[in-house]
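Quick notes on the structure that follows.
One chain of protein is taken out of this complex; the other chains stay put.
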Amino acid sequence: MMAGPHGLYGHLFGEREVADRLSDRARVQAMLDVEAELAEALARVGVAPASSVEPIRQVARAELYDLAALATEAARAGNAVIPLVADLTRRVATSDAEAARYVHWGATSQDIIDTALVLQMRAASAPLLRQLDRAARAAAAHAHRHRNTPMPGRTWLQHATPTTFGLKAAGWLDGLERVRRAVSSAFSSSFVLQFGGASGTLASLGPAAIDVASALAERLDLELPPAPWHGHRDRLAQLACALGVATGTLGKIARDLALLAQTEVAEARPGETAGGSSTMPHKRNPVSCAVALAAAVRVPGLVASMLAGMPQEHERGLGGWHAEWDVLPEIVLLTSGAARSVADALDDLVIDAARMRRNLEMTRGLAQSEAVAMTLGRDLGKHEAHALVEAASRRAAAEERPLAEVLAEDASVTRVMTPNAIEHCLSPEAYLGVADAFIDRILATWKRKD
Amino acid sequence: MMAGPHGLYGHLFGEREVADRLSDRARVQAMLDVEAELAEALARVGVAPASSVEPIRQVARAELYDLAALATEAARAGNAVIPLVADLTRRVATSDAEAARYVHWGATSQDIIDTALVLQMRAASAPLLRQLDRAARAAAAHAHRHRNTPMPGRTWLQHATPTTFGLKAAGWLDGLERVRRAVSSAFSSSFVLQFGGASGTLASLGPAAIDVASALAERLDLELPPAPWHGHRDRLAQLACALGVATGTLGKIARDLALLAQTEVAEARPGETAGGSSTMPHKRNPVSCAVALAAAVRVPGLVASMLAGMPQEHERGLGGWHAEWDVLPEIVLLTSGAARSVADALDDLVIDAARMRRNLEMTRGLAQSEAVAMTLGRDLGKHEAHALVEAASRRAAAEERPLAEVLAEDASVTRVMTPNAIEHCLSPEAYLGVADAFIDRILATWKRKD
Amino acid sequence: MMAGPHGLYGHLFGEREVADRLSDRARVQAMLDVEAELAEALARVGVAPASSVEPIRQVARAELYDLAALATEAARAGNAVIPLVADLTRRVATSDAEAARYVHWGATSQDIIDTALVLQMRAASAPLLRQLDRAARAAAAHAHRHRNTPMPGRTWLQHATPTTFGLKAAGWLDGLERVRRAVSSAFSSSFVLQFGGASGTLASLGPAAIDVASALAERLDLELPPAPWHGHRDRLAQLACALGVATGTLGKIARDLALLAQTEVAEARPGETAGGSSTMPHKRNPVSCAVALAAAVRVPGLVASMLAGMPQEHERGLGGWHAEWDVLPEIVLLTSGAARSVADALDDLVIDAARMRRNLEMTRGLAQSEAVAMTLGRDLGKHEAHALVEAASRRAAAEERPLAEVLAEDASVTRVMTPNAIEHCLSPEAYLGVADAFIDRILATWKRKD
Partner (left out) sequence: MMAGPHGLYGHLFGEREVADRLSDRARVQAMLDVEAELAEALARVGVAPASSVEPIRQVARAELYDLAALATEAARAGNAVIPLVADLTRRVATSDAEAARYVHWGATSQDIIDTALVLQMRAASAPLLRQLDRAARAAAAHAHRHRNTPMPGRTWLQHATPTTFGLKAAGWLDGLERVRRAVSSAFSSSFVLQFGGASGTLASLGPAAIDVASALAERLDLELPPAPWHGHRDRLAQLACALGVATGTLGKIARDLALLAQTEVAEARPGETAGGSSTMPHKRNPVSCAVALAAAVRVPGLVASMLAGMPQEHERGLGGWHAEWDVLPEIVLLTSGAARSVADALDDLVIDAARMRRNLEMTRGLAQSEAVAMTLGRDLGKHEAHALVEAASRRAAAEERPLAEVLAEDASVTRVMTPNAIEHCLSPEAYLGVADAFIDRILATWKRKD
């Protein structure tokens, strides 16, 4: 037996509530829910007697069924619905032989498996989106609070011109908002009934077929699609993709956080959610970042599996369909864990603004060299200015002296700028551009959406 | 030198017009277009003199530049913009030294590379969507024409209950329509300006920055995003995903077609677009199907690469960003080739309705066994009926006799159904369910969208 | 709680014994085994007293530990070893406080996690290889038995020149043998101790370190590597790859089988392992093929995840390492299920040689058209002959007449070949080439290895 809904590391890599809703017990319950509502739909349309509903609903409770036995029989039958329906029918028959005749009436295994999967997706969507919202709110708070906190901008992992922590956090917020919308929309588009019978014509239900399908969709509160989609898996693949993109954005934030928390950088560090080390007492490991980054490593491959399985044969696929059963829930689980981890990490983040300032000074003005180059460029031409500042930068670096000092020795510079002007030009605060305006634009977008 | 815009197999695996718009020449032109429009934007806002625009635009033509030399220098510089801007500036300087100072003003390499990529995506989108439309139209025509053409439904590659070729084609149409919308929407969402300067603050442009950005977006007819997105790649990843899902759907159609064209099935065969064999004179190889299936094998891995590259460090990534440069265009190219191939295959498809009918009869009624089981079920109970028909089916198969004949020998059947009723019940035409209604629903959706 | 060692579908998609050895219980036991043998190694080298061994070993039994609690604590600590070692130490301390001091001495969490994973890989390797052997033996038996059973060769899913079922099965055998060797060798190369302490220098063990490592490797019967490999994951990635290639070969066999079992082809069909349908009494679904094909869809993405996680930071990775914990066991499980399924399918396969012969005749000689073309080519030149036969083939196809008949009407043919010679030339048995010799070569290779 595994340790939890998804094994020893289910709680580490997944969000707890999402894990519960994707458990095997929940999977079986979702299948039974579809069977129970099918009974209702059949009765409502008059295909089955009203009296058949209650006996079916009574035993459509997952806790009655032996999951281990189902797993064994599924290995023989090729899916869990075949033994589940057999067991369900036996149970109904003990109380009402007539009702037992209507169990699963008109449906095929794939109708139940797909619709149950859709129901599980819906159940998992709310807690997952909640974690994305938490992360966005935390990012927004950082964007507000730190709009005037300068820090090194970093490109290629090298100091570039300065930015603010507020703009960095606003960037995270902007990214989170976009993926949140995309995930939410992909979830909604996938909440679609699957009901087509053996070959997707609902032939066994006769002319009442579309009424039954319509009633079933209504009872399950799912969209009734134009036609069954047994062999067309784009909605589920699209959902996998949206989650994959979200995990990528969460991984980007986690990578930024892990880099900021490095011993030498120390601009932001994890608070209480961080893990200890089994051997090194002083360490605070960024566990949350590791979880989100692990998801960002795993999910792309899983998305590729969903896409690779799409070319499914004719009216029901052989292999491609089966691949989805565990892969899609795993993508949802990992995304939920990544979202929870990033939300935790952002909520819990300890910012060291003084250290950001100190790190900015490490390069003795080099990071703002562009500022001087641009200013000088107005008089000397961009390329000459660029070359001049490049030379001065190299000299400053080699001699470990402030760039301002080196520039102040160059007559072609001082002809244009006073030492004070150079000094000012090289201060990070003077070279933050429109960081603030960008933060406002992002926050405004976010509030509109909120 | 390669043979074409994308090498020896660029025309096989890609659509010709898309390939042209994704060629290296087009890539360099797109970069130059951004530089030229930047000059316009700078001039309009008053950062640069109006006189600087024309000298820049004059030499912003890709045919002036030596691509082989650019490729060599890009290997040293790390991207093509650095040598391209150097060359562009030199050329501008020969006609107007003053104008040369404003080349690339305020921008960073990534601004040009990303925006040029976006422009290439826009250029490629129209011919790609055209091929998806062609495929959809061809599928719709088949759905119309063959709504009364019964054929075997097939699940697990085995005959299941009958369907119609019209419904199969409608299913393709439905799938094509959904991915067409998703691709179109993902393209539109990605038509966004990248313009942030060194660290995404546009610091070198001072307070005029947002006006310049806005003017540049307007000139390029791109959306101005709330802020630069150097480290946030979700829009491009989302586009890759939408194309990945589309390729999956195209692969599904190609797989169906290839299976239908098998020598033993022969229900649909490729017409003139099919390839010959170098050794076997009688063969018509389904080249179009192979192209779409190859895309469906290749694109999932490429999408995984786009997703895996998303966690990009801080204000500019190291590796993840570089991975996109060739991967995203390759995804677009392969999707375009798959769309063109499926459109060709559907346009060119020769349907053999008589063979479909004959194949339906192969199983001597077994494929419609569900029909009898359902009818008998009303009297005998579903499970008893199922067991009875299953036994009769096995006997019919073993003795190679029609199922109707075997059933007519069983008293528990004839008590309920006359031989004629059995015969009728086992005719495919009587067991097509609501295939027709499903076709109508799909065509109605399609027309609304069209 | 999940239904089995790997949930509701663990027995469908995995081999049972492999699943047991990869269960969470087995994972915890493997970790405890490493801790117990570490105690032995420390005692043997004299770092710990001999009396510390037994108290540790006594409680190093997984059944003593609460997996659900471990899962919860692992979510906080970042891995399961931290809470497990804490619990283990408490338990040892209740019987021997002195011994408790030596629990986990010198090790870091990753030493335990990696070595335990290696032990699980070793435990899983034997039953997995056994299934590959079963599949190979079954393929060899078919190769023997059917060396003279002609069937259509098929390229692009079209009839090509004839082959024999023996050669097809020998091809499977050849492929299985190669991947069997590669998997076995990759397993062996991964049976390597991980033991490096906090940063891979074993600093906490002083000069005795290598003796302890050596003793630990000996006790666990693992290779002692030149140095710890905390950040270098190539051995595990290589194992994942070998399993990925094996799954690809198993998927190829499954695809062939599924295609041969199609209603219209019916040359080979699954026997008793096949699954029934929930609605269609006559169906025998190729469940085994679906399982192997599902693995072939899923494993490539998982291999990509293993590879994508390889660039791990410095002395211990952040995310990339964590990604391996569930991904590598999943690859092993899916490969075992694919191997078991293909072995079952091949063992159980019902061959219809008469149907193969009948299918060969479907094309009325077209499939052997190459034979005539080659024969005529000797006199007419290859290209003229090819053109002539191509024209005759088209006419034969269009008029649904035997190719021999059409050819016999052509004077340029009859000038060279008599009608009898044409007839003979077009018989499948006369055009099997060196199929037999190829079978012998493969069987000889296999026996040598066996």
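By written order: A, B and C. Residues from 1 in each chain.
One rule holds in what follows: a contact is a pair of C-beta atoms (placed from the backbone, for glycine too) under 8 Å apart; a residue touches a chain by one contact, two chains touch by 3 or more.
Predicted model, so just to flag it, every value in this text is computed and none were measured.
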Full-complex contact with the absent chain, from B:296, B:380 or B:443: B:296
Residue, one of C:46, C:271 or C:381, that touches the chain absent here: C:381
Filtering A:246, A:304, A:331 or A:442 for touch with the omitted chain leaves A:304
Residue among C:55, C:83, C:127 or C:244 that touches the chain left out of view: C:244
Chain not shown: contacting residue from C:72, C:115, C:131 or C:163: C:163
Sole residue of C:44, C:233, C:269 or C:340 that reaches the chain not shown, by the stated touch rule: C:233
Even though one chain is hidden, which residues of subunit C still touch it in the full complex? 89, 97, 100-105, 153-157, 160-163, 167-168, 170-171, 174-175, 178-179, 182, 197-207, 209-210, 226-235, 237-238, 241-242, 244-245, 247-249, 251-252, 254-256, 259, 293, 296-297, 299-301, 303-305, 307-308, 310-316, 318, 370-371, 374, 377, 381-383, 431-435, 437-439, 441-442, 444-445
Those residues of subunit B which, in the complete complex, touch the missing chain: 1-13, 23-25, 27-28, 67-68, 70-72, 74-82, 85, 104, 107-109, 197-198, 204, 251, 254, 258, 275-280, 285-287, 289-294, 296-298, 300-305, 308-309, 318-320, 322-323, 325-327
Could you list which residues of subunit A touch the chain missing from the display? 152, 154-161, 258-259, 261-265, 276-277, 279-286, 290, 300-301, 304, 308, 359, 362-363, 366-367, 369-370, 373, 386-387, 389-390, 393-394, 396-397, 403
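In this text, only the chains that are shown with their structure count from here on.
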Could you tell me which chain lies farthest from subunit B when each chain's centre is the average position of its Cα atoms? C
Suppose each chain is reduced to the average of its Cα coordinates; what separation in Å results between subunit A and subunit C? 31
Let me have the rounded angstrom distance from the C-alpha centre of subunit A over to the C-alpha centre of subunit B, please. 24
Going by residue number, subunit B touches two or more other chains at 154-157, 160-161, 259, 300-301, 304, 308, 370
